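Note that this complex is displayed minus one protein chain, with the remaining chains in position.
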Amino acid sequence: MRITVWNEYVHERHNPAVAEIYPDGIHGAVASLLAGGVTDAKVQTATLEDPEHGLTADVLDNTDVLFWWGHLAHHKVADEVVERVHQRVMQGMGLVVMHSAHLSKIFCRLMGTTCNLRWREADDRELVWTVSPGHPIAAGVAQPIELATHEMYGEYFDIPAPDELVFISSYSGGEVFRSGCCFFRGKGRVFYFSPGHETYPVFADPDIRQVLCNAARWVYQPQTSSIVIDTSPESPTGWFQTD
Amino acid sequence: MRITVWNEYVHERHNPAVAEIYPDGIHGAVASLLAGGVTDAKVQTATLEDPEHGLTADVLDNTDVLFWWGHLAHHKVADEVVERVHQRVMQGMGLVVMHSAHLSKIFCRLMGTTCNLRWREADDRELVWTVSPGHPIAAGVAQPIELATHEMYGEYFDIPAPDELVFISSYSGGEVFRSGCCFFRGKGRVFYFSPGHETYPVFADPDIRQVLCNAARWVYQPQTSSIVIDTSPESPTGWFQTD
Amino acid sequence: MRITVWNEYVHERHNPAVAEIYPDGIHGAVASLLAGGVTDAKVQTATLEDPEHGLTADVLDNTDVLFWWGHLAHHKVADEVVERVHQRVMQGMGLVVMHSAHLSKIFCRLMGTTCNLRWREADDRELVWTVSPGHPIAAGVAQPIELATHEMYGEYFDIPAPDELVFISSYSGGEVFRSGCCFFRGKGRVFYFSPGHETYPVFADPDIRQVLCNAARWVYQPQTSSIVIDTSPESPTGWFQTD
Partner (left out) sequence: MRITVWNEYVHERHNPAVAEIYPDGIHGAVASLLAGGVTDAKVQTATLEDPEHGLTADVLDNTDVLFWWGHLAHHKVADEVVERVHQRVMQGMGLVVMHSAHLSKIFCRLMGTTCNLRWREADDRELVWTVSPGHPIAAGVAQPIELATHEMYGEYFDIPAPDELVFISSYSGGEVFRSGCCFFRGKGRVFYFSPGHETYPVFADPDIRQVLCNAARWVYQPQTSSIVIDTSPESPTGWFQTD
């Protein structure tokens, strides 16, 4: 499994508080936890400032699973790179969308909705409840996962109904949020997971790490069907015609 | 629209505290709010102690929408009455399942799962959040609905993934619950709604009343398809045979 | 109910065979059948050549349900009009997407996938089977609907799994197609229906007319929730804070 972790890498370079939590960037922290937990994976990183944001055709040719973190710079991601990533998802690449990337161009492009939500940065305690106990992404995590402090993300979250809903969070403020959502799009699998704010060390939490490793395995599809979805082909007359 | 409100009617006859809140029984309170809010409906009631639990073939022939409340006496409901109700749902009757009826025979029969959940009676505050703002059942209610005190029902709630998830509740204890769930079964529509505990006056809450009236309208299907689902018919040879 | 029927109106002006079947344009035929079948509706039409394609903010302000037919000129629809229509769907406007509009900008925008399919123009017989007999869109139609000749649209159809699948078609060539698909997006409802090719008089078929009238009623939502989805609002601290 070849994983690429993409991060806009802006907060960490401008906000010392974030840099202290994530000295190697959020991408570094996520890549490290994946390398530790998905032992058969090769993990690389890419960021906004890299040429073509580090997501050249060549890099994507060597990517089975793409993790995506963004917040301040969604608008700086080039449309052609978004289309390239979108095309790979259609062809079967897995995509894990983290936290504030709910407003990234690629996630909005895949969802077709506004992806808006309500939010608050006020040290809410977040509890992440499993509502699909048989789901591989929930394997081995506590019921609930408890995050002592995190940003609140609340409903209404404007997404299509998830194909599989794995987690629902509550916050000390009383809000709820569909925090772990699976989508099938084209031949690809997409998982959105909301924990992962830049000012809280949530990627150090063992359960969160477990979820992200599980997610990498779940979105990964080693065997892709031979069905081609890039075009609308004309079918020959009489192909299966019952004569 | 012809509505029948069914209630086991046990708590109210044995617990003075419940009788005080519901002097006409829970069925009386629900029937009254429906008669007030669904102005084109004819509303009748039925209870466990009635012959055939008040759900004779004749009563069901005159029922478009059935509301169901039960808790202590699920096991006293005769299997043949359950099958009769099940058959009507298959044929297009609407069913609204309230609160502790999550363990009623008819709901378990329709779901195919255990329908277990976690619970606590401790005066939790419940917030009922809309997660489908375009859904008719959520029309005209506050975001969120706030119940000052209610029994906690928490995940994991062992149901099939709802065909449409309308509400998710949080509790002051931190739990979450899929509290408003739509299911299509056979030609019928089923709505499960968790607010409605016997020791809290939740049926007096204007938003809860609105939800139940909306639910009556949503499960009601005036035009039923002519497709018959009671049998597995043999199809004639050559019916649409292309030759 | 205020319905607007949009049509690119190209085939009818350039192909005499199509003009003969649809002398008032496909929009005229669809508007006429809706006016006849949805008796409480006000129906207007709009086409590509109208200023802003006939879909000004003012027109959309007066549109509860939009029907869309397009084929040759998808790329000529201005992106800003597409965004305007998209925004209205998010806010609760109903949308019925017909036949070759599966590749329209607005449908692709809402789906997030390629929306490709396989096809063949060879006078296949199409049978449209109801797979949701309790669904309002299937009310009153034959099982199956039989179209003596129609264009074949076949799987794999690259859409997200429909929130409700109402119809599946077969063709004399042996292909199958999810031909009637419901989607919830934002606060709006979307229905895709594949029958409606320009060289076959399918809009004259009584069952097809019934489906389109049913669809208008189903995507129409007279009561919209007050939840606003145009922004990601910050929630006040302590709003429901339990303390």
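Chains here go by letter, A, B and C, matching the order in which they are written, and residues are numbered from 1 within each.
Everything that follows uses one rule, which is that a residue touches a chain if its C-beta (ideal position, glycine included) is under 8 Å from a C-beta of that chain, and two chains touch if they have at least 3 such contacts.
All figures in this text were calculated on a predicted structure; none of them were measured in a lab.
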From A:100, A:116 or A:130, residue that would touch the chain that is not displayed:
A:130
What is the set of chain B residues that contact the non-displayed chain in the whole complex?
90, 103, 109-114, 116-120, 122, 152, 154, 156, 158, 160-161, 163, 172-175, 183-186, 227, 229-242
On chain A, the omitted chain is touched by residues 92, 125, 127, 130, 132-136, 138-141, 143-144, 146, 163-164, 172, 184, 186-189, 221, 223-227, 229, 240, 242
For chain C, which residues lie in contact with the unshown chain of the complex?
125, 127, 129-133, 143-144, 154-157, 161, 164-165, 168-172, 174-176, 178, 242-243
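Just so it is clear, only the chains that are shown with their structure count from here on.
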Rounded to the nearest 5 degrees, the rotation mapping the CA atoms of chain B onto those of chain C is 180
Over half shared or under half: which fits the residue numbers at the contact of copies chain A and chain B, same or different?
same
Which integer distance in Å separates the CA centroid of chain B from that of chain C?
33
So the centre of each chain is just the mean of its C-alpha atoms; given that, what is the distance between chain A and chain B in Å?
36
Specify, in ascending order, the residues of chain B that touch 2 or more different other chains.
125, 127, 130, 132-133, 143-144, 164, 172, 242
